[in-house]
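All protein chains but one are shown at their positions in the complex.
Entry: subunit A
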């Protein structure tokens, strides 16, 4: 029996490493298309906060306005519970307001003879925002400085008003929640999906992640090639930029993907008029459930809670209760 997959055929997760910046895990009994879709969604469709518009009130530093504005845009901002923030384009306000943006002010002047560095910690977050954390500049260094924005010499100053909005990395990479996502399957190339060029000996020259390769099990000497084999174990290594905890990136990614699919279900079934009860376990179909997807996720309570993405509307959700809960619940 596979020591890393004690749950048999059910989809399950095993962690190799977890801390505040990184989640290194493997998903077992999963399929390649879904794993890759999840990877892509985590890269580009998980919403975060980033500075989007900057009003330049004063800038006598050596850097051009646009240059500094671009740097400001790239500063990671806390995006915890970013669900509380509306997309600016969906908001009723003109421009921006407290429900769809966070205003950060940067006001610095160098008066001493030394060169002064302006850091992310110097961004002052204004009162009135969707929740207490969202929009705070991410500061992880022991000195509590954050990233450097600009350097000033004596007499130089900058004064800028930055409007941070919610967005996704499909629009601009500054909204990307993850710095990098490692993704691998079949590290020993047993399935022969890879065919790298080599000089003399593929075994010696091909790069292999030894750790992952050990987990996945080395091929037996002279083992016959299995033409029907498909990858089932996927190695993920999600590293956060700082705005979201690494687990949040994954759970939000899953949620986004589910909402995407729910949108398709809704669109295809909605055209028939509601055809009511459907074929999964007598459960209610997601689109019958009121406040599920689409608009504001009113029903989504906590990422750790039992409420599923379809929550709200009251009562048991189609995926909330037991049918798919325990191990061994699914698999095809």
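Criterion: a residue touches a chain if its C-beta (ideal position, glycine included) is under 8 Å from a C-beta of that chain, and two chains touch if they have at least 3 such contacts; residues count from 1.
Criterion: contacts and distances are computed from a predicted model.
Of the names listed as "DNA primase large subunit", "RBP11-like subunits of RNA polymerase", "Rab family GTPase" or "Multifunctional methyltransferase subunit trm112", the one that matches the UniProt record for the absent chain is "RBP11-like subunits of RNA polymerase".
Looking at A:100, A:244 or A:262, the residue that reaches the missing chain in the full complex is A:262. In the full complex, subunit A contacts the hidden chain through residues 10-15, 18-19, 23, 25, 27, 30-34, 36-38, 40-41, 45, 50-58, 65-66, 69-70, 72-73, 89, 95, 162, 168, 170-172, 174, 247, 250-251, 254-255, 257-258, 260-265, 267-269, 278-280, 285-286, 303-304, 308, 319, 324-325, 327, 329-330, 332.
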